[in-house]
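With one protein chain withheld, the remaining protein chains of the complex are depicted in position.
Read from first to last, the chains carry the letters A and B; within each, the first residue is number 1.
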Amino acid sequence: MKKGWLKKGALVVGVLMAIFFSLVPFLLFVSSAFKTQTQVTAIPPQLWPSFDIDFFRSAIVRYDILGYLVNSIVVAGSTTLVTILLGTLAGYALARLPRPWAHFSLMLILACAMFPQIAIVGPVWQLLRWLGWLNTYQGLVLPYVALTLPLTVWILALFFREMPEELEAAALVDGCSRIEALVKVIVPLSAPGLFTAAILTFIYAWNEFFLALLIVTDPARQTMPVGIALFQGEHTVPWGEIAAASLITTAPLVVLVLLFQQRIVTGLSAGAIKG
Amino acid sequence: MNWRPLTKTIRLFILLAIVFLSVPSRASEPQTIVFLMWKPNQPEVRERLIERFHETHPNIRVQVQIGPHSSTEFHAIVTQRLKNKDTSVDVFLMDVIWPAEFASAGWAVDLTSRFSKKAQKAFLPATIAANTYHGRIYGVPYFLDAGLFYYRKDLLDKYSFDPPKSWHDMLAQGKAILKGEADPTLHIFSAQFKQYEGLVCDMLEFIWSHGGRIIDQRTGKVLVAEPPSIQAVTFVRDQIIGKAAPQGVINYEEPESLEVFLQGKAVFHRNWPYAWTVANDPERSKVAGRVGVGTLPAFPGHRPAAALGGWQFGISRWSEHVEEAWEFVEFMTSFDSQEILAIQAGLAPTRVAVYKDPVVQDKMPHLKDFLPAFKSARPRPVSPLYPMISQELQRFFSRAIAESKTDVQNLAQATSARIRRVVQMEAAVRR
Partner (left out) sequence: MIPKDRKLYLALLAPTLLVLLVFIVAPITQSIISSFHRIIIGLPQLNSPFIGLENYQELFHDSVARHSFWVTLLFVSTTTFFELLLGLLLALLIHHRFPGRGSLRACVLIPWAIPTVVSAQMWRFLFNDAYGMINYAIFGHGVAHYIPWLAKPGTALFAIILADIWKTSSFAALLILAGLQIIPEELYQAAKVDGASMWRRFWHVTWPLIRPAILVALLFRTIDAFRVFDLAFVMTQGGPADATNVLQLYGYKKMFVEGWMGYGSTISVSVFVIVLVLAVVYVRMVGRRLLEASL
């Protein structure tokens, strides 16, 4: 009996600590979104906001948050779709290729992920200019795909390897083609891996700042991180609006993550994978 | 083997590619010029000005593109396009320390033929000097910035002090006021000492007002390790950081340092002219209406010096509409435009006449107070490699003042050596 209590207690403490650690800094920051201008930078700090929504209005009207939001959704969404598509194909290939080839390719792909981004930016910018793709969606999406493919391919390759070849063999016997076997049998069973890779890719593309800053200078196409960074005027840091914008930016991601989580869980309960 | 599913995949991929490629790219219309600038504090004023330009110049359309506010980041964006011979930018803004670099690299159009010496005389001399490289002019001054000295008029009046003329006076007055006010959260001074370009400006103001210099522009000799400079730096380390000013100033840029003053927690403050409007805005400042402004103090026996800032218009060498670009630049730097910008956006004009304009004097009486400070403004070392020199200075200053027992002499000499290398690099190329 005592053991049960201890375990439950530890669980509760653990959960509370996890929530505190994750949420409190962010909450402290976004509470500024609900304060008045002088409350935001009061010395000593004021904990409780006055529930003023001026900053939200200002963020939407003066700073065009919603425009940036749309651009971020388009860019991050497209990146995720393309990366998952290409990554699934490549990951499968690497999972089934003979070991030496697979290892070599995986290391090569990993090597691509290791180069500092700042060095890639210059030549990529020149290429995009040559293609006329500066200030376009595809000008951001393709470099992002290149940057997120390595991790995706690795994750998916590892997951696909867990799948015994008997599964595909059975599907082939049933008359499927190799691709159909991949899509109808392997992919659904690897749902956790796929959704993990998808979430990581999406969040990476959503967060990316440096490339976006240099490649897109047209406000109509700028993404959230760049938009928020540009909130700063000549010499002011509009904490209130930044806090409001942070709240507006994070909300869609949280919704997305909640949705994805259901799929991961159901994918799991769809049956044992090994044995 | 069955290729059908594979070709389906390939077709899907091609379809996606087509979808992306068919997103229309911006086609350029005739006589459109692109103006690259950072996000202003009051965009409506500039928008109205541009509308006016459209009305008076119906054959030209100006398209504004916004870059980051920070000078360093904006520099990265502008240079990225210019060094790649990008034709999509026509007019851009240059920080006061860039014209030499842009001129040497051949990115800014030489405006000497369009911007006559007579026309140049209408502008403040220091601003023209900053835009000149080897006798030719490469930019038109847009607005001026110079280090100003802000103070709490109400506190000085309460203790019957006149605004201090020397740094030591400031410290003495500050100590007296702090004692009298008995507020543990009140500081004497607040300014910008983070490791960034602003640090160079603030430190140069101390060094110059102590008779020190960084580089002798004529001989190219590096003077940063000479006694006057060392003493000024040591003064800042020992008397200002953590003493007159809170230790946190080592991480302050303009906004944070200004916040301290706005919250009423500093008696004296060093900042650019924009701070005047903010400090007197009751929505943002707790000390609105109780602020005075003037020239920075100096060390005994020396004249005060303010770091020259501000932005200029430049025209891209690769622009395909240089004539139209010039017309736009002329318009934006005309007397009328500067008058509007002064009154509505609080930007300090670069044309001397605007300061004498009765309308401006009426609506912005403090601009008259700024003029002596502006006249004492000095440009930072003029060199196409200034960014390198600046990085070395930032490193030196930050290391010297970040802790209380630093070997300023040694650091200065090491920095001197590194700056000498940079100067030699530039000289070697000119030969």
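Convention: a residue touches a chain if its C-beta (ideal position, glycine included) is under 8 Å from a C-beta of that chain, and two chains touch if they have at least 3 such contacts.
None of these values were measured; they are calculated from a predicted model.
Of the chains displayed, those contacted by the omitted chain across the entire assembly are A, B.
From the options A:Gly4, A:Pro98 or A:Gly175, the residue with contact to the unseen chain in the full assembly is A:Pro98. The residue from B:Gly135, B:Pro184, B:Gly301 or B:Pro365 that touches the chain not shown here is B:Pro184. Not every partner is drawn; the one left out touches subunit A at residues 7, 11, 14-15, 18-19, 21-23, 25-26, 28-29, 32, 40-45, 47, 86-87, 89-90, 92-94, 96-99, 103, 105, 107, 109-120, 122-124, 127, 142-143, 145-147, 149-151, 153-155, 158-159, 161-162, 165-166, 168-169, 172, 178, 192-193, 196, 199-200, 203, 206-207, 209-210, 224-225, 228-229, 237, 239, 242, 245-246, 249-250, 253-254, 257-258, 261-262, 264-265, 268, 272-275. Taking the complete complex into account, residues 1, 6, 13, 72, 75-76, 79-80, 83, 101, 104-106, 184-185, 194-196, 246-251, 256, 259-260, 263, 265, 384-385, 387-388, 391, 394-395, 398-399, 402-403, 425-426, 429 of subunit B touch the chain not shown.
As a working rule, only the chains that are shown with their structure count from here on.
The distance from the centre of subunit A to the centre of subunit B, each centre being the mean of the chain's C-alpha atoms, comes to 37 Å. Residues 1-2, 4-6, 8-9, 12-13, 16, 20-21, 23, 25-26, 36, 38-41, 65-70, 73, 76-77, 80, 84, 86, 88, 185, 254-256, 258-260, 262-263, 265, 272, 274-275, 278, 283-284, 286 of subunit B touch subunit A in their complex.
Subunit A contributes residues 37-38, 41-43, 78, 82, 85, 89, 122, 125-126, 129, 132-138, 141, 177-180, 183, 213-214, 217-219, 229-237 to its touches with subunit B in the complex.
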